[in-house]
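See below for the structure under consideration.
Note that one protein chain is taken out, while the other chains of the complex remain in position.
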Amino acid sequence: MPVQVIVFGQLTDIMGNNPVMVDNAADTSELIEQLNIRFPALVNKPYIIAVDRQIVTGHTALSGNNTVALLPPFAGG
Amino acid sequence: MPVQVIVFGQLTDIMGNNPVMVDNAADTSELIEQLNIRFPALVNKPYIIAVDRQIVTGHTALSGNNTVALLPPFAGG
Amino acid sequence: MITERKPKNIFTQGPIAPSFIADSIQKHETKTNIGGHSIFLGQVRADLINGQKVAAIEYTAYEEMALEKMHVIREDVFAKYPLVCMHVHHSLGKIAAGEICLFVFTSSAHRKAAIDACTEVVERLKAELPIWGKEIFEDESYQWKENK
Partner (left out) sequence: MITERKPKNIFTQGPIAPSFIADSIQKHETKTNIGGHSIFLGQVRADLINGQKVAAIEYTAYEEMALEKMHVIREDVFAKYPLVCMHVHHSLGKIAAGEICLFVFTSSAHRKAAIDACTEVVERLKAELPIWGKEIFEDESYQWKENK
């Protein structure tokens, strides 16, 4: 089940501005592991994770057709 | 020595909008006594006193040529 | 050298126009050390008092004393907060319900100083400036406004 990953802010310097597709990731931990392999510069960068626009923590199950967003520290205003 | 008295706000309903001259008043207490006789409605009205634009309390000596202002509660803004 | 700020006039006849506020904001475009502006606007409310509706407030002031007091407040606030600038305008005369009668505008590099200074100026101005308001009802009767 494919998962779409979008990133913002400083993470676009690493992963670009287009969504990245990841094919097999049962949960967010697996997903991050795979992204870390494809984008080594992502390791240790500060960000939180949102699944379908909800902020999640820990190992969050992915059902497929999710949109996962990696959100570096906010800087609005 | 004449003292000029000016009033503002609700006190203008009692004493009008023009300065009132008081001829002999050695201090603010004497002045208020005289004003209370001329304007009985002034008695017990809430106000503070400014002599030459400085707020004063107690018996403040008047040297003549002072401007005494009676200031009811402020309502700016 | 300490910069002396001269007493400024804060009084304006009639309501404060939104376009005046816009011009005031616009003028700060060249001050690129500013990161945040805080603005407070007082608007005349059409309060219903004993079945009578307030149509306008007529403001009067002991102007010379108010300007001296405002100067002290300004000096105090500049000493207390790292402000870039501060502007205060208060209406005199008859201000209809819905119109703006007070405009306090503070600016600083970071938001906290501007916000705190603006609030402090509004509070002190209401407590310390000799200004009065006559609440004029629709039938031309009136009562004197009291600040809470």
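Read from first to last, the chains carry the letters A, B and C; within each, the first residue is number 1.
To be clear about the criterion, a contact is a pair of C-beta atoms (placed from the backbone, for glycine too) under 8 Å apart; a residue touches a chain by one contact, two chains touch by 3 or more.
Please read these numbers as outputs of a predicted model, since none were measured by experiment.
A.B. asks: Out of all the chains shown, which come into contact with the hidden one?
C.D. replies: Counting the whole assembly, the omitted chain is in touch with A, C.
A.B. asks: Pick out the residues on chain A that sit against the missing chain.
C.D. replies: 6, 8-10, 50, 53, 69, 71-77
A.B. asks: If the hidden chain were put back, which residues of chain C would touch it?
C.D. replies: Contact residues on chain C toward the absent chain are 18-19, 21-23, 25-26, 28-46, 97-100, 107, 109-111, 115, 119, 122, 148.
The criterion applied here is as follows: only the chains that are shown with their structure count from here on.
A.B. asks: In terms of C-beta pairs in contact, which two chains are most connected?
C.D. replies: Chains joined by the most C-beta contact pairs: B-C.
A.B. asks: So the centre of each chain is just the mean of its C-alpha atoms; given that, what is the distance between chain A and chain B in Å?
C.D. replies: The separation of the two C-alpha centroids amounts to 74 Å.
A.B. asks: So the centre of each chain is just the mean of its C-alpha atoms; given that, what is the distance between chain A and chain C in Å?
C.D. replies: 49
A.B. asks: Going by the contact rule already set, what residues in chain B reach two or more other chains?
C.D. replies: In chain B, no residue touches at least two other chains, as defined above.
A.B. asks: Pull out every residue in chain C that's touching 2 or more other chains.
C.D. replies: In chain C, nothing touches at least two other chains.
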